[in-house]
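With one protein chain withheld, the remaining protein chains of the complex are depicted in position.
Take a look at subunit A:
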Amino acid sequence: MKVYLGELEELVLLTISVLGDNAYGVSIQQELESRCNRTISIGALHSTITRLEEKGFLKSWVGGATAERGGRSKRFYDITQAGKKALTEAKDLRDQLWDLSKIKLASR
């Protein structure tokens, strides 16, 4: 694996892909919290997003201001091709390991 993908990074990437067109700060945080049942600070989330952007896995653009935001614009995120590739590689690696491991998924 060329680029290391952290656990939170992987989660954030997947969440963004789940959210599709509506992936911005608040929605990502809410989605993560509701799915994983864990609180994550806004600083940690944005740091992760920043690092993912640096690695080239995410792209972002500014758009859609709403009244409940005090008229401030949102920054939307989407996964890049590189991001998809990194996710796939991570998944492949896990699948391989699952196949080789003694724990049989079916038996659960």
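Here is the rule we go by: contacts are C-beta pairs under 8 Å (C-beta built on N, C-alpha and C of every residue); 3 or more make two chains touch, one makes a residue touch a chain; residues count from 1.
Everything below uses one rule, namely that contacts and distances are computed from a predicted model.
Q: Name the chain not shown, per its UniProt record: "ABC transporter permease", "L-serine dehydratase", "4Fe-4S dicluster domain-containing protein" or "Anti-sigma factor antagonist"?
A: Options "ABC transporter permease", "L-serine dehydratase", "4Fe-4S dicluster domain-containing protein" or "Anti-sigma factor antagonist" narrow down to "ABC transporter permease" for the missing chain.
Q: Where the complex has a chain not shown, which of A:V18, A:A65 or A:L93 is the residue touching it?
A: A:A65
Q: Since one chain isn't shown, list which residues of subunit A touch it in the complete complex.
A: The list for subunit A reads 24-26, 29, 41-44, 46-47, 49-51, 54, 62, 65-66, 68-70, 72-75.
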